[in-house]
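Starting off with a structure, shown below.
Incomplete set of chains, arranged as in the complex.
Letters are used for the chains, namely A, B and C, taken in the order the chains are written, and counting of residues starts over at 1 for each.
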Amino acid sequence: MKISNADRARILVHALPYIQQYNGKIVVVKYGGNAMINDDLKDSVMRDIVLMSLVGIKVVLVHGGGPEITNLLQKIGKKTEFVDGLRVTDEETAQVVQMILAGKINKNLVNLIQARGGKAIGLSGADGHMILAEKKDERLGYVGDITQVNTQIILDVLEKGYIPVISTVGCDKQGNVYNINADTASAKIAGELQAESLISMTDISGILKDKDDKDTLISSVNISEAKKLIEEGIVAGGMIPKVECCVNAINWGVKKVFIIDGTIPHAILMETLTDEGIGTMFTKGE
Amino acid sequence: MKISNADRARILVHALPYIQQYNGKIVVVKYGGNAMINDDLKDSVMRDIVLMSLVGIKVVLVHGGGPEITNLLQKIGKKTEFVDGLRVTDEETAQVVQMILAGKINKNLVNLIQARGGKAIGLSGADGHMILAEKKDERLGYVGDITQVNTQIILDVLEKGYIPVISTVGCDKQGNVYNINADTASAKIAGELQAESLISMTDISGILKDKDDKDTLISSVNISEAKKLIEEGIVAGGMIPKVECCVNAINWGVKKVFIIDGTIPHAILMETLTDEGIGTMFTKGE
Amino acid sequence: MKISNADRARILVHALPYIQQYNGKIVVVKYGGNAMINDDLKDSVMRDIVLMSLVGIKVVLVHGGGPEITNLLQKIGKKTEFVDGLRVTDEETAQVVQMILAGKINKNLVNLIQARGGKAIGLSGADGHMILAEKKDERLGYVGDITQVNTQIILDVLEKGYIPVISTVGCDKQGNVYNINADTASAKIAGELQAESLISMTDISGILKDKDDKDTLISSVNISEAKKLIEEGIVAGGMIPKVECCVNAINWGVKKVFIIDGTIPHAILMETLTDEGIGTMFTKGE
């Protein structure tokens, strides 16, 4: 389809009320590893982020890891141990997680943003002691529970006009490194920042009434409905912790939380700057 | 044609480099009376202005008058006098010009911007003694030549986040009011502000090689070419002073000047935020 | 009487405590149409305003209209309609009111202030949507009740060092224009600004115990006394709404409200910067 410049201009104007709604507000985007399926998509997501930043939205990008961690662990011949069926993160594994997240994926995303004309700084849990953690379970090694989120560094970086790009690696004052669940971390960060919204980009459409039928997408739930969907088993398996994070974020003060399919090009812009959402929106109210 | 949200999002992203180019820069928009052909169009232009402001462009809106001045003069039974074939602006006429421009059209445009979510302040030549003038020719009465443009008030208003909406009425320290040519005034203001661009919205497409054939639009000229087009008679009649104003603005330091057809919806956005211009662009260089 | 420079200097020094009392405070001056009796007086009032501004008082000038509105309505042959004995403001009339107030008187006062070395910006209800209004009574047309006063634009302009000169024309988001009672508007504005004082310049001396005897001026009342004066009929006729506005302003948070005779040269300076008031002062009282 050929779209004329007149159409383009009209479409820009239609985005006006959506831009105004978010202008000057903080939006936390959780960009999960499973939504980083190829370089073109990553580039497209970063353009969306730059555009959002340019129209006055204070974007905070929290990213996950994807298969690269597993690849490197295999390459160095690391065997995963299990305790009572649970995967153990020993010190070397925690370091690999940090190297891939903070040393590779983070810097790659920062570079893409800069190359598209944005300004970005990559941050990890150690920077400004942003994410302090402790062991969740001694037997699991360096799997961390967040003990404190210091958002001052995020606010400082936003004030200077940068997009903070955050690897969710935790640390403690003894210099240990922790593997942190990125959904939990982004919900905590968004909550501490009292963000206008948290957008979780993953590879599913949102909550489906029938998980095999994309047409049964539930486009909006409040937190009590969300809890009921878990109880009723409509939300099940790996979706349960994701939905719980969304509910927590709302309880911690985020106004709106979205689960969207980040593998659709420009999903994030469609969700924020056009007239209908494409995933599931969580809100507090009745 | 139905445009999907995916298309909408893609189009927003395509605007990114154009937005980046103007971000933080001053763009003076001259909105001539002959481009104010109906309320819908005016509303559409003001939406464009609000969008430009929201994406970080410092828009300065200079407007003209249109037929409303003539209407009011007729209503009050004012006869226009002529001296040597030239129209005389006596004191009462000058007051009518000011009332229509600063008291009606200006406030109407300000209100439209505010109603679309923008922030605007209406200014006239007296405010901050922005436009000081003197009589061009004693016999013509209060037809003014600009003696001084004080842009401090424009910068103050921009710094506070408002879109200045300017009526080009001049004044002097004795309290007289002057009718000022709006093309000249906007060129001077843009020059003093060292604007990134001046966009003159009128009811013609730009410079045509053959004035009866819209397909002969010259999309770009430098100032020496522009002068030649006048000498050669390709630019003729009422277009001559308009083109001269464009050339002057470039000489006074404006980077790019455009003449566009403001009666086309979203003409200004198409010119600034899409990939091809729709009118004639004037630049300094070879 | 010849006044020596020594006397002049001594008088300046006597003004010191009065200046200190108002330094850095907001003073709203309502300059009614009936106090604009000639150009000399207007010029003299504007000099007073500039002086007050120069000695550190944050002056907000709210002006009324006077006979010029009626003149223009007559000139354009507008017949006033009445409904149940009340004057109707149709759309054309509302536009005339706005043109005269915001397009003529306002710019004239701004120019006078600038010509005396002050810095001024003229504002109307549309600017920054400062005065939002709705119809008071459908049958009366565009006679407006204020629904919202946005003082941010006034504070922004004061912060940049300008004297805001305000026409009390209201607007709504549909672009309609409303005739607003200037006494009510200035009381609301002063209240919202938590002004130190509101000075209402009119053509009467203040409240007289015997309305035919200027020597019976009541120089100070608190708001309960003022209400009693209305009940007792001492304040009657056109004075009733004026006095009610004064009482309202006090209730909305203004510290002191004055009614003074603005036709006396430098009345406003005498009231603020010398040792005795010349009109009636309203305070909160007991």
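For the reader, a short list of remarks on this structure follows.
Here is the rule we go by: a contact is a pair of C-beta atoms (placed from the backbone, for glycine too) under 8 Å apart; a residue touches a chain by one contact, two chains touch by 3 or more.
No experiment lies behind these values; they were computed from the predicted model shown.
Of the identical protein chains in this complex, 3 are displayed in place, while the full assembly in this structure file contains 6 copies of the same sequence.
Please note the rule applied: only the chains that are shown with their structure count from here on.
The touch graph of these protein chains is an open line.
The chain with its C-alpha centre at the largest distance from the centre of subunit B is A.
Between the CA-based centres of subunit A and subunit C the separation comes to 56 Å, rounded to the whole angstrom. Centroids built from CA atoms put subunit C at 35 Å from subunit B. Rounded to whole angstrom units, the spacing between the C-alpha centres of subunit A and subunit B is 45.
Multi-chain contact residues of subunit B, defined as those touching 2 or more other chains: none present.
Note for the complex: subunit C touches subunit B at residues 72, 75-77, 95, 98-104, 106-108, 110-112, 114-115, 119-124, 126-129, 153, 156-157, 159-160, 162, 169, 171, 173-175, 177.
Those residues of subunit A that touch subunit B in the complex are listed here as 1, 3, 5-17, 19-20, 23, 44, 47-48, 50-51, 54-56, 116-117, 264-267, 269-270, 273-276, 278.
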